[in-house]
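Quick one: the structure is below, and I'll ask about it shortly.
Partial view: only certain chains, each at its native spot in the assembly.
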Amino acid sequence: MNNLDLGVKIGQLELKNPLITASGTFGFGKEYGQYYDIHSLGAMTTKGITLQPREGNPPPRIVETSAGIINSVGLENPGINAFIREEIPHLQKLKVPVMINISGNKIEDYALLAQKLGKYDIDALEVNVSCPNVKQGGMNFGTQPQSVYEITKTVRENWDKTLIIKLTPNVTNIGEIALAAQEAKADALSLINTVVAMDIDIHRQRAVLGNRIGGLSGPAILPIALAMVYQVAQQVDIPLIGMGGILSGEDALKFLLAGASAVAIGTANFINPLSPLNILEEIEDYMRTNGYQSLREIIGQLK
Amino acid sequence: MEEWLRVKSHRQIGNKIFCMAMESSKISQMAHSGQFIHLLCGKEYGALLRRPFSLSSIDKKKQEISIIYRVQGKGTQSLCRMEEGDKIHALGPLGQGFFLNPTYKNIAVVGGGMGIAPLMEIIKYYGGRARVYLGFGEQPIEIEEIKKYTGEISITVEKGNLGKKGFVTAGLAEQWKEKPPEIVYSCGPRSMMKEVASICEKLDISCQVSMEERMGCGVGACLVCSCKTKKKDQKNLYSRVCKEGPVYWREEVIWDE
């Protein structure tokens, strides 16, 4: 029955299917394991890790908007050392490819993070140059082709497994940034991270989020993400991981047709923990209905 | 755990306040007083995320759970259109519940507004051993229900005349000084719980509070539901209300924000 070939290649990684869980929405992979066997995923991405522990932004950290949510977690994480001590042992045992999402304040941070993680049996790094919730560094890096080039190069020098650069949508020209990452030998690109956004409570006359500004995700941003994936796919030769508002198989297929080799599921996990599996099934249905054997017949095939 | 729940009854019990009972073969068996469920309320009004609700009743024999909620925004507007027989998807039971001790003889419960919901099960559990203090804006709810379990109820309202006038916390210090409860359970507005915690601290009484914070996943994966805490074993200042909470010991919470 299931003789469909859903495999995709991201750098040196062979994913058995294109469904990846997005960074920051899937913890370190423990919580959703209660809802389904996470080995059925193509891959999982962990919450962003920094060199030093970060306590994150003051609450509230989430607000719902029309077809979207804004979050301002602010990269809360225990820091790389605690992460290695407490999470790596369990992550190394998983039989699903794991991508570690890292963030830095300075270019050297990224080098150090890659070095530290290089000692463990981990499949891929996803380098977040794009978090809009962090004042220093964070997004500023991701908006300049030059610094994206340098970060990518630095990490590349310290990491020989699969290297993915995650791009921010909050830029004038995402294509030139994608090209800079490719030139510095990134294996793949993830796009998009959240879009800078804000909500206001008119009764309290205050920003709803403790941090005022946050990042918009969910269905509201899907058409924005899709345009970026499509545009970047025309410009680079490395595989893309598309994300932004994917809730259904139809949504995921839009990204695949636009040129993404894989898709990541973020906000949808909150709505339904089983989303990644449901989306996978819907993709399989589509392939059967339309007589496709392999996902490769779909990727980038927009007419 | 996830489960499709069947609505068994759904009735209005106050101004914009509803009680919904649902058939549950799985969650009902695992649930503990103080835990919550994360409900997919329906998209009619555009709610995207799930909404968290404390379990106001857990009946393991009848395989039934209930929630008491107030209609507030998009999610609860959709929720209140659910009819008997409709199905609703839940994650749960989630979070850490209350610490219950069968040997306690004298406990107190302080609820404010909708904060009454998670306290209902505690009142049932301790029955006559519970002194219940409830504060409402104007209209008390569920009083008859509570009276089935305990006679000691004190009701305060901010306006209207269906109870004592004022804040529920007024006079507590004096009463508890005289006859200290072995533990106090509280849920309601933050300022109220802060006051209760502070009274308990002064009188050195154990106290648990049930905190609220806006949630994403509800299962500990997204770190949006943070509450400032000082748990000793924790590296992070913030703790996840959905996982480490919603029930905390009073001394764990950092109140001033």
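Letters A and B name the chains as they come in the text, with residue numbers starting at 1 for each one.
What we mean here is this: a contact is a pair of C-beta atoms (placed from the backbone, for glycine too) under 8 Å apart; a residue touches a chain by one contact, two chains touch by 3 or more.
Only a predicted model underlies this, so the values are computations on that prediction, with no experimental measurement involved.
Just one chain of each kind is rendered; the file's full complex, by chain label, has copy numbers A x2, B x2.
The criterion applied here is as follows: only the chains that are shown with their structure count from here on.
Look at where the CA atoms of chain A average out and do the same for chain B: the two points lie 36 Å apart. Of all the residues in chain B, the ones that touch chain A in their complex are 1-2, 40, 46-50, 74, 89, 91, 213-228, 235-238, 243, 257.
Against chain B, the residues of chain A that register as touching in their complex are 24-27, 30-32, 34-35, 47, 53, 55-56, 58-64, 66-69, 71, 73, 76, 78, 82, 218-219, 267, 269-274.
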